[in-house]
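Shown here: the complex without one of its protein chains, the others still in place.
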Amino acid sequence: MTKIKNNSQVLFYYSHSKKWLAKISKNESLHTHIGVIKHSDAIGKEYGSRLITNKDKYVYLLEPTTYDYIMKIQHGTQIVYPKDLGYIAARTGLQNGQKVVEIGTGSGSMTSFVASIVKPRGHVYTFDVDPSFMKIAQKNIDKAGMGKYVTMKKLDIKTAKKMPISEADLALIDLGDPWTVVPQVRKMLKGSGAVIAICPTMNQLEKLVVSLVQNEFTDIECSEQILRTIEAREGKTRHSFQGIGHTTYVCFARKAFFEKTKKQTRKKSTK
Amino acid sequence: MTKIKNNSQVLFYYSHSKKWLAKISKNESLHTHIGVIKHSDAIGKEYGSRLITNKDKYVYLLEPTTYDYIMKIQHGTQIVYPKDLGYIAARTGLQNGQKVVEIGTGSGSMTSFVASIVKPRGHVYTFDVDPSFMKIAQKNIDKAGMGKYVTMKKLDIKTAKKMPISEADLALIDLGDPWTVVPQVRKMLKGSGAVIAICPTMNQLEKLVVSLVQNEFTDIECSEQILRTIEAREGKTRHSFQGIGHTTYVCFARKAFFEKTKKQTRKKSTK
Amino acid sequence: MTKIKNNSQVLFYYSHSKKWLAKISKNESLHTHIGVIKHSDAIGKEYGSRLITNKDKYVYLLEPTTYDYIMKIQHGTQIVYPKDLGYIAARTGLQNGQKVVEIGTGSGSMTSFVASIVKPRGHVYTFDVDPSFMKIAQKNIDKAGMGKYVTMKKLDIKTAKKMPISEADLALIDLGDPWTVVPQVRKMLKGSGAVIAICPTMNQLEKLVVSLVQNEFTDIECSEQILRTIEAREGKTRHSFQGIGHTTYVCFARKAFFEKTKKQTRKKSTK
Partner (left out) sequence: MTKIKNNSQVLFYYSHSKKWLAKISKNESLHTHIGVIKHSDAIGKEYGSRLITNKDKYVYLLEPTTYDYIMKIQHGTQIVYPKDLGYIAARTGLQNGQKVVEIGTGSGSMTSFVASIVKPRGHVYTFDVDPSFMKIAQKNIDKAGMGKYVTMKKLDIKTAKKMPISEADLALIDLGDPWTVVPQVRKMLKGSGAVIAICPTMNQLEKLVVSLVQNEFTDIECSEQILRTIEAREGKTRHSFQGIGHTTYVCFARKAFFEKTKKQTRKKSTK
């Protein structure tokens, strides 16, 4: 049984659209539309308990998960959404102990999620070119408690002479022009290793796939994930009126080797 | 660089619909529509390499991932698909070190996936009532290399007097009548711990949500995940003609405590 | 070539979310966020021409279609959306000359759409129990120019002794409890005639289908229509960020006769 203490992370949960992440600080209060929440009221309670605001509304004290950190990220840039992150984990068979390289740190949402799964033995190496974004990302990664499992570095992989990583299990690409880094990314992957690229447009998918084929990748799968929420209530169950729109398309592929096999060579020589 | 040896697991990959999982056995051959693949030809090659069959077709030697194991499961029962497993991982913030309980082992697909993420420090405890399914599930879990991280037991949780587990981070329910086990499942969860139920019908969702509310769960979210694949090709990019249909709806919730708060009690006593 | 005159209907179109329906009245002006539009500026212009507002924004003078009337309906109640109306037309093979009966006039959006297709030889008979809604509906139907092809009447079909219509090609049901009127609706349909019911919840679908089977309907198809808009732009084509959510499920069926056939009778008598 985990009790909430001063400095504990808490998700104050009222509803799907009204929830707040906070680090408990005994003298602070959270002022919201549903009333004032005094941090000190949470101290000593078990996660899952509820408080009542001065406007008589119940607020649950939930233990934040990676999902909550990602959904509450301060985005200086677009985040990668949980629906897409889930697909990435499932499609690549992401698991503890893996070595992951990420080109384009963005807001750090994908970095945090992937780190939360490969930790504690695995690691994420993430590279970006924009120091201002990197600062925001570092804050987000730290807040999610993943700082230890992530190494962030300013590096333009397109012009880098030597790859900083090799034999990675998975490479993540979150750039506007993902196809430009395919040859470099390939060098960092182990044989059969996976690449995932975040492609908000169809044009990016198309250019990327051309590049992946040229660079000897196989098992290529482009897709989009659509999450539809359902309101299940006695006698009136239906999908939500509010739709969840486009976030990004995702491309998956695995590194192969197209070199000629013995048999082929033999056949050619006999001709 | 990992070379394939005798007894290595290999995914022989020709296309999305033509692929075979095998344990390399030097004297065996795989007979397929695209020709014969001799296991011995794979030995000594790096994962990602390709062979050529006696019908001149290329087959890639990929290192199987949890995804590949799940998609190739011998199902004596319905499997839980990667698109749904990905949502489960992302929504619950599943990560290394967590303790998971599963009611209804089914084919072992969800068991294997969840174990692959919580391992090596976490563990999955899975309970079923049907020994014949359990045998199939054990085989599938072992094939995916997750046997060490899973404890399977025959147990009818509905009638169990004492819960075998407590303070679990996550409870998975994959039963035809998930609402019947909610009170028991609650006892096994830590405060703020998550429950996920696999509900193929809307009626199951509806009954389950009623039960979750009665049993003091919050942050309830029912949803369905739709995966649409896209064929990205130069100048003719479009969604796949083949649609991917319904598999299951999924219900998520977190354990809360609805006991009266001090303030409430105080208010009542002043009346 | 149709020129706009005083009293012509015009859709002032600026963008998908900023457009206004108006009947041209030479002394009126429309005051909008994108500037003032003087009705008199439109007079004498061809449909499709554009005006410029006093804020230098272009506004197109489009000829309103049934689509535009429906999307701009004053809804005292929920409207049926074009995506669902399109399915209804296509699934039932709706066409000129058909006789249609509607139980539950609602806002008149479905009435107007269906009338626009069956006119001028066909007709829509629509019944409702709430005079206040009927007033709004009549206004909407008239605005869409369909008043001539619609007969509206206050009638509670559930308790009606004699059906006001017979041999209808299509019956539309838009009630909270559509299953209650199936026996009555059946009496108004011709053999093989179609019924369409608007069912916002899964529970309604379920109860309705049970009733349809009991009342000898066949070719039953329940479905939902999802419209996804795509932003096609050079080099950055993608789905819209804004999702389009749930509106309603739709149930289609055709009237059959389950009476015993000769052959059956013969067989039974020989036993």
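Per-chain residue numbering starts at 1, and chain names A, B and C are given in the order in which the chains are listed.
In this text, contacts are C-beta pairs under 8 Å (C-beta built on N, C-alpha and C of every residue); 3 or more make two chains touch, one makes a residue touch a chain.
All of these numbers come straight from a predicted model, not from anything done at the bench.
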### Summary
Contacting the left-out chain: of C:24, C:73, C:94 or C:198, that is C:94
### Message
One chain is left out of this view; which of C:62, C:137 or C:188 touches it in the full complex?
### Response
C:62
### Message
With the missing chain put back, one of B:6, B:32, B:184 or B:203 would touch it. Which one?
### Response
B:203
### Message
I need the residue numbers on subunit B that touch the omitted chain, in ascending order.
### Response
200-203, 224, 235-247, 249
### Task
Extract the touching residues of subunit C with respect to the undisplayed chain.
1-2, 13, 16, 41, 46-52, 60-63, 65-68, 82-83, 85-97, 113, 116-121, 167, 190-194, 202, 205-206, 208-210, 218-219, 221-234, 237, 249, 251, 254-259, 261, 263-264
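The rule is short, and it goes like this: only the chains that are shown with their structure count from here on.
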### Query
If you average the Cα atoms of subunit A and of subunit B to get two centres, how far apart are those centres in Å?
19
### Summary
Each of the following residues of subunit C touches two or more other chains, namely 202-203
